[in-house]
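The structure under discussion is supplied below as structure tokens; questions concerning it will follow.
The complex appears here minus one protein chain, its other protein chains still in place.
Letters A, B and C name the chains as they come in the text, with residue numbers starting at 1 for each one.
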Amino acid sequence: MAILVTKDSKVMVQGITGGAGKFHTERMIGYGTNVIGGVTPGKGGQTVAERPVFDTVEECVLATGADVSVIFLPARFVKEAAIEAIRAGIKFLVVIPEHIPIHDMLWVRKEAVAHGATVIGGNTAGVITPGEANLGIMPDIAFTPGRVGTVSRSGSITYYVADTLTQSGYGETTCVGLGGDPVLGSTFAEILMEFEEDEATKAVVMCGEIGGVYEEIATDVIPKMTTPVLAMIGGVFAPEGKRMGHAGAIVEGKMGTAKEKLAMLADAGAHPCKTFKAIPETLAKLGV
Amino acid sequence: MAILVTKDSKVMVQGITGGAGKFHTERMIGYGTNVIGGVTPGKGGQTVAERPVFDTVEECVLATGADVSVIFLPARFVKEAAIEAIRAGIKFLVVIPEHIPIHDMLWVRKEAVAHGATVIGGNTAGVITPGEANLGIMPDIAFTPGRVGTVSRSGSITYYVADTLTQSGYGETTCVGLGGDPVLGSTFAEILMEFEEDEATKAVVMCGEIGGVYEEIATDVIPKMTTPVLAMIGGVFAPEGKRMGHAGAIVEGKMGTAKEKLAMLADAGAHPCKTFKAIPETLAKLGV
Amino acid sequence: MRLYEFEGKELFAKFRIPIPKSRIAGSVDEVFSHVQEWGIPVALKSQVLTGGRGKAGGIKLAEGANEARTVASDLFNLTIKGFPVERLLIEPKLDIKQEFYIGVTIDRAKYKLVIIASGEGGVDIEKTAEENPEKIIRKEIGIDEELYGFEAMGIAKKIGIPSDLLKTGGAIIVKLYNLFKKYDAKLVEINPLVLTSDGKLIAADARVSLDDDAVFRHADLKEMGIEARHEEGEMTEREKQAQEWGIPYLDLGGNIGMFPGGAGFGIMGNDFIHYYGGEPANFMDSGGGPSPERIAKMLVLLDENPNVKVIFGARFGGISRCDDFAKGVIMFLREHGLSKPLVMRMTGNVWQEGVRLFEEAKAESPELFEHIETHGIETPIEQISMRAVELAKQAEGGN
Partner (left out) sequence: MRLYEFEGKELFAKFRIPIPKSRIAGSVDEVFSHVQEWGIPVALKSQVLTGGRGKAGGIKLAEGANEARTVASDLFNLTIKGFPVERLLIEPKLDIKQEFYIGVTIDRAKYKLVIIASGEGGVDIEKTAEENPEKIIRKEIGIDEELYGFEAMGIAKKIGIPSDLLKTGGAIIVKLYNLFKKYDAKLVEINPLVLTSDGKLIAADARVSLDDDAVFRHADLKEMGIEARHEEGEMTEREKQAQEWGIPYLDLGGNIGMFPGGAGFGIMGNDFIHYYGGEPANFMDSGGGPSPERIAKMLVLLDENPNVKVIFGARFGGISRCDDFAKGVIMFLREHGLSKPLVMRMTGNVWQEGVRLFEEAKAESPELFEHIETHGIETPIEQISMRAVELAKQAEGGN
């Protein structure tokens, strides 16, 4: 098994007729992802990669039974698109674009909670269940089916971690890109609990970075978990208060420094890893 | 017993320091109503009729345990005042002023439903449980404790009906002025169900008039009631489409004519009464 | 508060709902010069505060300026349901491919806003609703919710707006909904929303009705020249007089002058008179807590109406005080005098004081009270009603 998405998920793409939407739809299908169609208002009736395009999510869901959506749209359209999907009954959304207005994400989160949906992103590389489905823009090469879950705020870190797990023979159940935006659809805590409930996942690697609060609130759930959690935090040597690319990666006062995050996670029972190669070493020690 | 308000209700007055607020607070106390205080923002610390005045409802509820509120404020302040009371835990509100913006009442209604509160009005003469509590502006003279409930859109009709019940020896459990505004805090259906659950109430007289939809939707509950319902509807001879004072009393297409309302209510099992004196006659026939 | 079509369209323009280009004209010459300037076929639309304008012949087409002059001249002589045509809205004649209906209003039973839409605009939407309810799309929205573009596009799709116009159509619905909320509307309608032959959506008509009780928070309406107005059509001289005095009043066909308390018994009392074989001459509402001056004016309206043979008074004092009521009646008697019989019942709030005032005045000038029969709580209102009918019949020389 895996979390959030499997080969049976019926995946639709919002913004399927756009450049990135079309390109990655074809890539996702190429990986074996069960993409059943897409939505672009005003382009209902067209096809992309032999999949039907609908004007509204409601129509797409009625016609195809879609239950997962990947959003490839300009940031300003994400709020409406995500809420449309949630209200049409989509239970899992992957929001690829970055620079989504923060207030918009608060609205999306509110709808998601009200309807029991899970939103990943924005500014995520996506979610992959190796061998089953690849949602988003992650390269196939790093991933192989296996027994460790990963959740990371950064796409590139996800690739390095998966690559390490693949090379060391552990493989991955599901790899979740939490996203790099300052307000995210889901938190580390929520994804960790998904992994906790997945029998196939024998350990989870969570990778955070300086800034934000999502690493800190993960410490609410880690003590309750039986699945071991390995934690990497980037930015231990980052200069304080300097902006380092990710909008979310601004040190917020004392909260948010990498050292504090690591210390809190270790206190909560997570196993800190400084480098990627420390991951298989730690897994071996834990007997995973 | 009675419905909505008894001698044990702890009644606060919003707008207690205003002219009408002060006058009617004294009248209500004179009737024996358990008025415990009032609220006027900015006038906390004063007293009216020996009752303490607070800046906010929250403070008043904390200090006095108030559970009922009567609102005497200009119409434009009603939305905020009512929502303040509802959020502070007040479960029964009587909204006296008229000309409350319709959209405001939709907001008030939404809050009331969300918090399980009952709002009566706007543009109501109030609610009286004879011998126990008089909330609003109704004259004492018409009322005497007894066994019939009344609910009416008009203050003057309430007085006539109560007078009739008093003179004929039935008396009243509680008399509810539903209010004359186009959008009301409560419907006939809801008040009828309150009476249905009150053991002391042996019959209910409901008085409607042309216009609006509240009489029509009462037909949803009347068939389910064991307590007999007597129905009067004013405006049988009203000229169609002409405005007759109450903003709500504009005939809305076919819906809303007095004849249709009476016919629907009779079909639902209510006992139509043309005049006040028909009320005790009907009650006698029903063996009340 | 109902707006004129051209005012509604000003609001539409403010929300960027597409409307035809237009001119407003108050005279035949103005119409002529506008149409001559445009040099295209036009529609001339009577601006009146009532519906059914089209059926009443209030909208006419004209191919050019000369025809427009003739047509406008006819229209300016029209009176539609009591409203004289004082202004015409001039718009280009639209090349119509399809007509839709979009409306927003309030469902008072459910306490929801509701969007109503249909692919069959331009005709009587109520008829469609009755005969083909499946052709009406209805969407309820809580007052605390926003209408999203995708929801509006869903509606647009269901009423048959083509795919390539879904975004435009959806945006129009969202804007109409936002206008409804922004301006505390009771009703806003685009009927028809026209799809033109060259593929544009345009609001060909605008019906906007606002909540009078909320106009205070829309100061910009006044800046736009939109002020509170009286929506009544034809009014009698007496109705105009009452309106000037701020008294809700309607002339009816009978001979019993109705002098009631609140609107509730104002309405019910009229029924009672009918039940006992009489005919009310009017409807009237004292309003809550009327002053003695207002009471006196109510009586003046009735006493000076030659159709009124008898006056039927009823006062059950609630927020209104019986002493004020008595003062008003006495003021009228002293300053004006009563020329016909008055039968009345007074009880309620401080009734004892009312009775005392009457007795005092009567002791002082008994002649003022010779046409008056006063009753209290001991006499049922039905008996007073019957007595009024009886007196009216006597006055007409009947039995």
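Please note the rule applied: a contact is a pair of C-beta atoms (placed from the backbone, for glycine too) under 8 Å apart; a residue touches a chain by one contact, two chains touch by 3 or more.
Keep in mind it's a predicted model, so treat the numbers as computed, not measured.
J.: From the list A:26, A:67 or A:98, pick the residue that touches the absent chain.
T.: Of all options in A:26, A:67 or A:98, contact with the hidden chain holds for A:98.
J.: Could you tell which one of A:36, A:125 or A:192 touches the chain left off the display?
T.: Selected residue, touching the omitted chain: A:125.
J.: Touching the absent chain in the whole complex: find that residue among A:40, A:69, A:152 or A:282.
T.: Per the contact definition at the top, the residue touching the missing chain is A:152.
J.: Going by the touch rule given at the top, which residues of chain B touch the chain that is not shown?
T.: Residue positions of chain B that touch the missing chain: 41-45, 55-59, 80-81, 83-84, 87.
J.: Counting contacts across the full complex, list the positions on chain A that touch the omitted chain.
T.: 75-76, 98-104, 106-107, 109-110, 113, 125, 137-139, 141-142, 152-160, 163-164, 167, 180, 182-183, 187, 207, 209-210, 212-214, 216-217, 232, 234-239, 242-247, 249, 253, 258, 274-277
Just so it is clear, only the chains that are shown with their structure count from here on.
J.: Is the way these chains touch best called a line, a ring, a star, complete, or other?
T.: Shape of the chain contacts: a line, open at both ends.
J.: Comparing centres built from CA atoms, which chain ends up most distant from chain A?
T.: C
J.: Max contacts between which two chains?
T.: That would be the chain pair B-C.
J.: Calculate how many whole Å lie between the centre of chain A and the centre of chain C, each centre taken as the average of the chain's C-alpha atoms.
T.: About 58 Å separates the centre of chain A from that of chain C.
J.: With chain centres defined as C-alpha means, what is the inter-centre distance between chain B and chain C in Å?
T.: Distance between chain centres, rounded to whole Å: 26 Å.
J.: Send over the residues of chain C in touch with two or more other chains.
T.: Within chain C, no residue touches at least two other chains.
J.: For chain A, write out the residues touching at least two other chains, lowest number first.
T.: Correct list: empty.
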